[in-house]
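For this view, one protein chain was removed and the others were kept in their places.
The chains carry the letters A, B, C, D and E, assigned in the order they are written, with residues numbered from 1 in each.
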Amino acid sequence: MRPSGRKPDQMRAVSFERNFSKHAEGSCLVKFGDTHVLCTASLEERVPPWLRNAGRGWVTAEYGMLPRATGERMRREAASGKQGGRTVEIQRLIGRSLRAVVNLEALGERQISIDCDVIQADGGTRTASITGAWVALHDCLKWMEARSMVKTDRVLKDHVAAVSCGILASQPVIDLDYLEDSAADTDANFVMTASGGIVEIQGTAEKDPFSQDEFQTLMSLARAGIDELVGLQKAAIGA
Amino acid sequence: MRPSGRKPDQMRAVSFERNFSKHAEGSCLVKFGDTHVLCTASLEERVPPWLRNAGRGWVTAEYGMLPRATGERMRREAASGKQGGRTVEIQRLIGRSLRAVVNLEALGERQISIDCDVIQADGGTRTASITGAWVALHDCLKWMEARSMVKTDRVLKDHVAAVSCGILASQPVIDLDYLEDSAADTDANFVMTASGGIVEIQGTAEKDPFSQDEFQTLMSLARAGIDELVGLQKAAIGA
Amino acid sequence: MRPSGRKPDQMRAVSFERNFSKHAEGSCLVKFGDTHVLCTASLEERVPPWLRNAGRGWVTAEYGMLPRATGERMRREAASGKQGGRTVEIQRLIGRSLRAVVNLEALGERQISIDCDVIQADGGTRTASITGAWVALHDCLKWMEARSMVKTDRVLKDHVAAVSCGILASQPVIDLDYLEDSAADTDANFVMTASGGIVEIQGTAEKDPFSQDEFQTLMSLARAGIDELVGLQKAAIGA
Amino acid sequence: MRPSGRKPDQMRAVSFERNFSKHAEGSCLVKFGDTHVLCTASLEERVPPWLRNAGRGWVTAEYGMLPRATGERMRREAASGKQGGRTVEIQRLIGRSLRAVVNLEALGERQISIDCDVIQADGGTRTASITGAWVALHDCLKWMEARSMVKTDRVLKDHVAAVSCGILASQPVIDLDYLEDSAADTDANFVMTASGGIVEIQGTAEKDPFSQDEFQTLMSLARAGIDELVGLQKAAIGA
Amino acid sequence: MRPSGRKPDQMRAVSFERNFSKHAEGSCLVKFGDTHVLCTASLEERVPPWLRNAGRGWVTAEYGMLPRATGERMRREAASGKQGGRTVEIQRLIGRSLRAVVNLEALGERQISIDCDVIQADGGTRTASITGAWVALHDCLKWMEARSMVKTDRVLKDHVAAVSCGILASQPVIDLDYLEDSAADTDANFVMTASGGIVEIQGTAEKDPFSQDEFQTLMSLARAGIDELVGLQKAAIGA
Partner (left out) sequence: MRPSGRKPDQMRAVSFERNFSKHAEGSCLVKFGDTHVLCTASLEERVPPWLRNAGRGWVTAEYGMLPRATGERMRREAASGKQGGRTVEIQRLIGRSLRAVVNLEALGERQISIDCDVIQADGGTRTASITGAWVALHDCLKWMEARSMVKTDRVLKDHVAAVSCGILASQPVIDLDYLEDSAADTDANFVMTASGGIVEIQGTAEKDPFSQDEFQTLMSLARAGIDELVGLQKAAIGA
């Protein structure tokens, strides 16, 4: 039995609250159970210096946690003067994941900055971030389409969503919450598209190495979970 | 007429959503119209180094804005590697304001860290922060009281709330939103207690200096507004 | 009785030594008793990036303390790698105060940088800084006028000076030195013009809140002190 | 055909030069073709603060590149004042990979710091780092064993090595050099043990997503490559 | 002819104003012509961590320039977030120079921190700093002697002073001001004691290398100048 009482292949309640932010071109408060992340997409009519005059745009991401999003208050990164290694890793992952489904040429010479800020954390903040960020990105593109700047369908090639899987007391389970994550031997994050493509796989064994078979099982669990998440994204955007 | 359509002495709709955060000992999402600030109070069983063995506790505050809380995305302070001058000013103000109504000896050798994070900004983020932080602080003390650590009434000496006033087209008005604030000649923030005491006054004339009479009028407006805010705080905590 | 032996409404000996610096376009060593601040005004033929081609100039300020300006040596901010919150607050205040009496359009697309460096501290460094900085700014404009760059009278709209007031053992007093400041309940800084306008008010009660009447008394004390300071500024510049 | 002229499953020439450094307890210059990394293992008789009195040790890693290890000179991280995101990601990966094969209890309350410094880069610096770091770590433990501090076999549970695989013009290939890496669609790094366990998998598709089948092929390629690398490690240490 | 009109072996007017600072245990405003440096010596009853329980003390130094000490305003180091290379070099030189004449065992487990802050610069700020710092250090030791903490004569083994020499239009000259320094081919700083010992020599040829003979001439010039400076130090302290 999982501490959460969920079945091995059962994800937490997932919801998307679109237009959460008054100012952003696209925004979404995504909830994976008690993990709540505010994702905003901000359009900027400029690209990074190294991309100037290259005829294409860019999608980038930043990630942060409110200091008391967690069980114990963490030091505010702005106060400590730098982003921690975990933060940097996660925001690079979010950026890569979204770019994998974006046609940067069709976006034009513009940048969309995704901010994923964890309001409350209970495990799986990076997977919730990616999944919610896709909705914010979609809505930002719709905002642009309404102003005849782009065609959403040409820019956004596919859905992308993410979920974590792990081995908990020898049992492969999906979408681990904080308690489960702390107890798991293996932690793997999968980022996949609606059409079945794999965008990113990160599997880590801090304790004991895992086998190829175990990894295979986790990937199958993830595949089913991603399909469910994509279904929820579609429902959220009314597709 | 104000851009917002409000009367000169009319504040925006103010609300407090207590227990917004699952983890914090006290928390409150405060809204002053479209300005939304998440205030959490975190108890730590230690004091800053300079206060060790002094027989009293400490209340401190940090302030931050999500990058897209504003009309244009601002650079994330954690990414730029330092907190800006405005952030530092505001968080010091919040800390001083709360300490003015706290009996630090009665708190004991503990620190309560207040985090005020602006989810959405539309002017008056510092006054909303102080007003909401008082509720979070109150709830943190109640949490402690439930564990026989303190008596809330002995630690918390009074309510504290804050409101901004300004002169807009020669008309003194209260609780300016972003548009009004941008157009105002004078901007003054008042932090006051329920019992009529002044905790902090900050009046600034970036354009033309103002007169003592004008300042007097702003202070009277503020006094009435603070009374209203204190009433709402009382209703929120069920006092 | 005040520790300093002064009467409640008696300021310390105030002096201005103009042209203290060989290099700066304007400079002044201001003394409020044992508080000594070197104020320099540096002309630069460029404006901050956000003001380019806006047809007006800018006045900005920076503040610093020599490490042993105080009773105990403080860590050098250049060595610790950042300016502290207090420093940032004060330099923003100095800049705002001066800009309130400057016609930025008449200045033209130039920046005047004010540096206020505390050589020796004994309370009231920010008020001495503002009062002395006005003299340095005046002399910088005269330097420019001698080169037909501006008319001083068109750029400098008024005098600005600053003084602190506080409540010491229930007695309102003016221009607190370090000992008095440490013992005071309330500390308020007033920045005002010769013509009676208020530029900035900062009143703080770290201990007990103060009343509107007390604040009124402090403001009256300040008004008289500012008049005296403006008189001394006039004498110093030979007006 | 690969730009390097190698067969799809052919790794570059790999060599280990042990005792490269006079000072370090363990050291190894590892070469994967033109990628040269100096790995040192430094023993310290202390653990990180959060591990004090926990009865076990720690293995950590840092990674760096000489500024001109690459085709174009990169900015020195010490001069820019921070380690980049890529550096942070890689050094965390190296640390996790080594800890997966270390019995931290058997190590005792000591820390071994691994430094992987890239002298010359031609793709695959992180996989070369892990593979070489294992040799440096092994030699550090042997150094300790010679001083009766530990038993190497009790601390070091297994070999660990790493290799990258990718899809190049639809062809899965192993151990990509810089040119191949720049042209590849998919890049996956595999960290595995001699006994067949998976320690870490990182698969990334910056361009087009990849399929589960493709990933399966890459993993098989990696498995064979790791076996080869482990064989070379054994030869190097004379096992 | 020198731009300054001085003879080749003629130093600028040098003066020491002792007790310039109210707070510091020792202080001195030293002037080498238009170069003015405030030197303070601050006693601290602690030593750096690496010297704890070693039975001796430490003398360290920090150096800074006010932003407008120079002809053009320089960026404030506290604002730019780091001390520049030149600053670091100079403060290390000052510290080494003073330690060469201090008996650290006789000082006891205490630290004296020397701060040299350039109020106005016109060349030779590092040599003026060292020469003035010696006076401040002397007075700090006298302050300690008055409190029976040390014997000045046992701690301070000798005088130390410094002067620059250079080759200006083929002519060796002493104590270069800014204009001369900018035009000189070679710049050498000499730190020497009253008893004829050399503490530090730094000779630099940014343009053309200089010969051993030229260097010999500069050293002789310096020797005479140091004797003069030591005489002025003695007069200043009333020895």
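Just so we're on the same page, a residue touches a chain if its C-beta (ideal position, glycine included) is under 8 Å from a C-beta of that chain, and two chains touch if they have at least 3 such contacts.
Keep in mind that what you see is a predicted model, and the values were worked out from it rather than measured.
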| item | value |
| --- | --- |
| Chains on display which the left-out chain touches in the complete complex | D, E |
| Touching residue (missing chain; options D:Met11, D:Ala69 or D:Leu104) | D:Ala69 |
| Option touching the unshown chain, where E:Ala100, E:Cys116 or E:Ala133 are the choices | E:Ala100 |
| Listed residues E:Asp9, E:Asp34, E:Glu89 or E:Asp227, member touching the removed chain | E:Glu89 |
| Full-complex contact with the absent chain, from E:Met149, E:Leu179 or E:Ile201 | E:Ile201 |
| Residues of chain D (touch criterion as defined above) contacting the omitted chain | 21-24, 27, 34, 38, 40, 42, 44, 62, 64, 66-71, 73, 76-79, 81-83, 87, 113, 115, 117, 119-120, 122 |
| Residues from chain E at the interface with the omitted partner, ascending | 82, 85, 88-89, 91-92, 96, 99-100, 158, 188, 192-193, 195-212, 215, 219, 223 |
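Here is the rule we go by: only the chains that are shown with their structure count from here on.
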| item | value |
| --- | --- |
| Required minimum of steps from chain C to chain D, each step between chains that touch | 3 |
| Centrality ranking, top chain (CA atoms only) | B |
| Chain centre separation (chain A, chain D; CA means) in Å | 28 |
| CA centroid of chain B to CA centroid of chain D, Å | 51 |
| Touching two or more other chains - residues of chain A | 81-82 |
